[in-house]
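Take a look at this one; I'll ask things after.
Of the protein chains in this complex, all but one are displayed in their positions.
Chain naming follows the written order as A, B and C, and within any one chain the residues start at number 1.
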Amino acid sequence: MRRLVRLELFQWYGLLGAAIAWTVQLVLGYGVTVARCSTGGDFGLAVDTWEVVLIVVAGAFALLGEAAAIAVFLATRTLEHDDPPPDGRRHFFASAAVVGNVLFLMIILLSGVGILANSPCHQS
Amino acid sequence: MSGDSVRRRRRRRRLVLPVTLLVPLLVAGCGDQNVLDPHSHAERRISKLWWVMMTGAWIGFGLVVVLLFLGWVRRNRSTLPFGGGERAATALVVGLGVAVPIVLLSGLFVWSDIFVIRATDAPRRGSTSLNVRVTGHQWYWEIKYPGTSAVTANELHIPIDTRVRVVGTTADVIHSLWVPELNRKVDVIPGRDNVMLLDADRPGTYPGQCAEFCGLQHAHMEIRVIAESNQRFRAWLAAEAAPAAANASRGAEVFMDEACSGCHQIRGTDARGQVGPDLTHFGSRTMIGAGVLPNDREHLLEWIRDPQHSKPGNRMPGLKLSDADLRALVAYLEGLK
Amino acid sequence: MSAEAARLDRGRIARPNGWWGIAVFVATEATLFGTIIGSYFFLRFQVPQWPPAGVPDPKVLVPLVLTAALVATSIPVQIAYSAARRDRLGVARLALLLALVVQAGYLGIQIRLFIGDLDKFSPNQSAYASIYFTLLGGHHFHVLIGILLEAWLLLRLITGLTRYRLVALQATVFYWHFVNLLAVAVVLTQVSPAL
Partner (left out) sequence: MAVDVVAPSLERRIERLDRIWRERPGLLGWLTTVDHKRIGLLYFFTTLAFFAAGGIEALLIRTQLAGPNERVLGPETYNQLMTMHGVTMIFLFVIPMTTGAFGNYLVPLMIGARDMAFPRLNALSYWLFLGSGIFIYLGLFMHRGPNCGWFCYTPLNTRTYDPGPNVDFYALGLIFNGLATTAGALNFIVTIFKLRAPGMSLNRMPLFIFAMLAVSLSLIFALPSLTMDLVFLELQRKAGFHFFDVAHGGDPLLWQHLFWLFGHPEVYIIVLPAFGIATSIIPTFTQRKMIAFPLVALAELLVAFIGFGVWAHHMFATGLPTITLIAFAAASMMVVIPSTIQVFAWTFTVVLGRPEFRAPLLFIGGFIVFFVIGGLSGIMFAAIPFNQVTTDTYFVVAHFHFIIFGAAVFPILGGMYYWFPKVTGRLYHERAAQLSFWLTFLGTALTFFPMHIVGLLGMTRRVYAYSPHLGWDAYNLSETIGAFILTAGLLLIFGNLLWSRFRGTLSGPDPFFGGTLEWATSSPPPEYNFPVVPKVTSPYPNWDRADREEDARRLVAGTFVLDEGHETPASTVRDGYLDEVLSMPPESPWPVVVALCVALLFTSLLLSHVVVACVFGGLALLALAAWHTREPEES
C-alpha cells in the first residue's frame, strides 16, 4: 500500500516537478531582472547572485523530478503503456516524463550559461 | 492511389530541389536592402548565422521529406528498411527527435546567443567616437548629432569604418529603426533610449524602412544611411550644423508668410516650426516625404501642390499657392544646400 | 433512474463535474489576478517614487482587519456545506446566512473606503492610481459575485435540497475559499508601499 502511494507521488512529481521548477526559475528570474534594471527599480539586488541561486535550486528540483520519473519507470518497466491503471498509467507518464524532463533541465542549464556569459541590464 | 502518390512525390521534389538551390542565388546581391549583402562586421556575422541555419534547415527538411517518400515506397511493408519494427522506430524517434536536436539547438544557442550577439549588441556609452540621436515621428526620422547644432531628416550620414552609437527614441508611437545591410533593428519606444550600433565598411547609400507598424503611412517611412569618407563626413556635418544662408528671395517670403514656417524650422530664419522635419539644408537631401518622392524640382512642385496625393494622411496640408509663388518657393527650398 | 445508477451502491468517490468546473474557473480567475498583481509590480518598478508625489500611502490596519474578517467567513461556508451533505438543512441555511451578512458588511465598508480613496486621488492622475483602483475594483467585484451566488443558493435552499443544489453549494464554497485567498494577495499588494 505504502509502496503504491509512493509510486503515485513519484509519478506525478516526475511528470510535473521539473516543469514547475523551470516555471519558478523563469518567473522569479525575470522579476528580479525587471526589478533591478528598470528606472524605478535597483533595490541593490545582485542579479547574478539571484539568477545563479535560482538556477542551482531549480536544476536540483528538476533533477529530482527526472530521478522520480526514472524510479517509476523502472518499477513498472514490465508493463505496456496501455495496460490497466493505475500501474499502466504510471508507466505511461513515467516513460514519457523520463524524456520530457530532459527539456526542462536543458532550458535551465542553457539560460544559466547565457546569464553567466552576460552582464546584467546591458541591452542587446 | 499509388499513381497519385508518384506524382505527389515528383511534384514535391520538383518544388523543393530548385528552391533549395535558388534561395541563396536569388537572395544574394539583389535589391539594396538585402540582409544577405552585409556591409558591416555585425551584419556579416548575422548573415553567416543565416547561411549556417539555412543549410541545417534544408538538411532537416530533406530528411523528413525522404522519410515520407520512404513511407510511400515501402507502403506495403511494415518494417523499417534495415529491418526492425516498433521498438527500433521508437528508438529512432527518441534519437532523431530528442537527442540530435538537443545537441544541435544547444550548439546554435551558444554560438548565436552568446557569441554572435557580442557583435550586434548595443555599444556602451562612451565606447564610440560618434553618437547620433534618431527620433521617430509619424512619418519621418529626425536625426541629430549631439554636440553640434546639426538637425536633418531621413538621411543619416556616417563616416565609414567608424563605430557609431545610435540612440533611438520616438516623438509619438513606436517605430523600428532598421538598416538591413548594416545591422539588426531596434524599436524606438516612448520613454526609452534604445541603443544600436551602426558602422559601414565602404562608402555608399544604405536604405532601410520603419519596421514597426506605426499607422497610416507606415509604408512611407524610409531612412537612408549615407556612409562616406571621414573628411567628407566632417565637411558635411560642418555644413549641416551651419544655419541657412540669408536669403531675401520671393520664395523665402512665401515660406515665412504661408503656413510653412508654422510647421518647419529653417535655422537662421524666423521659421521655427517643430511639427515637420527641419529644412535648413533641404536642398542637399535626396528624398521628399521620407522616401515617397525623389528630391528634384518637378517632384517637389508635385509634393507641395498636394502632399496628400503622394502620401495620404500625412500631416502636411496642401496650400492653395499661386503658380508663381509655388515656383518661387520650390526655387528657395532647392537653394537650401 | 437506471439500473446502473442503482447498482452504484457506493457513493461517488471522485469530485462532481460542478466542482471541476469551478476549479477550472478559479484557475483562470487566479491567472487573471496574477496578471493584475504582476502589472502592479511591473509598473511599480518603472517609476522612482511609488506612490507618486501627492498620493498618500495606502492605509494598512483597516484593510488588513477587514480582510481577516472576510477570510474568517471561510469557516461558516464550509460548515454550511458539510451540514448540507448530512441533510441538516437548517444549519446549512444559518451558516450561509451568517457568512452572507459578514461578507456583505465587508463589501459595504470596502466600497466606502474605495469612494473615499477616489476623493483623495483619481485614477486619471497616475499609473499607480490606475492599477490601484483596478486591482481593488476587480477584487470587490469578485466578492459581489460570491455574495450573489450565496444569496441565490439561500433562495433555492428554501424549497429544500437536491443533489444538483448540493453540488452548487460545494462549488460556491470552493469559490469563496478562492476569493478569500485572493483577498489576502490583493491586500498585501495594496499595502505593500506602506510596508
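Keep in mind that, in the parts below, a contact is a pair of C-beta atoms (placed from the backbone, for glycine too) under 8 Å apart; a residue touches a chain by one contact, two chains touch by 3 or more.
These numbers come from a predicted model, not from an experiment.
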| item | value |
| --- | --- |
| Chains still shown that are in contact with the chain withheld from the display | A, B, C |
| Per the touch definition above, residue among A:Gly17, A:Gly65 or A:Gly100 touching the missing chain | A:Gly100 |
| Omitted-chain contact residue, chosen from B:Val151, B:Leu198, B:Cys214 or B:Val254 | B:Cys214 |
| Touching residues on subunit C - with respect to the absent chain | 1-5, 7-8, 12-17, 20-21, 24-25, 27-29, 31-32, 34-36, 39, 42-43, 46-47, 52, 123-131, 133-134, 148, 152, 162-165, 168 |
| Residue ranges of subunit A at the interface with the undisplayed chain | 19, 22-23, 26, 29-30, 33, 37, 47, 51, 81-86, 88-89, 91-93, 95-97, 99-100, 103-104, 106-107, 110-111, 114-115, 117-124 |
| Positions on subunit B contacted by the hidden chain, ascending | 1-2, 4-5, 7-8, 11-12, 15, 19, 23, 26-27, 30-36, 42, 45-46, 49-50, 53, 57, 60-61, 64-65, 67-68, 70-72, 74-80, 85-86, 89-90, 92-94, 96-98, 101-102, 105-106, 108-109, 112-114, 116-117, 119-122, 138, 172-174, 176, 178, 180, 184-187, 189-192, 194-195, 207-220, 291, 312-313 |
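What we mean here is this: only the chains that are shown with their structure count from here on.
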| item | value |
| --- | --- |
| Whole-Å separation of chain centres (CA-atom averages), subunit A against subunit B | 40 |
| Centroid distance [mean C-alpha coordinates] between subunit C and subunit A, Å | 32 |
| Multi-chain contact residues (two or more partners), subunit A | none |
| Subunit A partner contacts - residues on subunit B that touch it in the complex | 94, 98, 102, 106, 109-110, 113-114, 117, 120-122, 124, 194-195 |
| Subunit B-touching residues of subunit A, taken from the complex the two chains share | 99, 102-103, 106, 110, 113-114, 117-118, 122-124 |
| Of all residues in subunit A, those that touch subunit C in their complex | 31, 34-35, 38-41 |
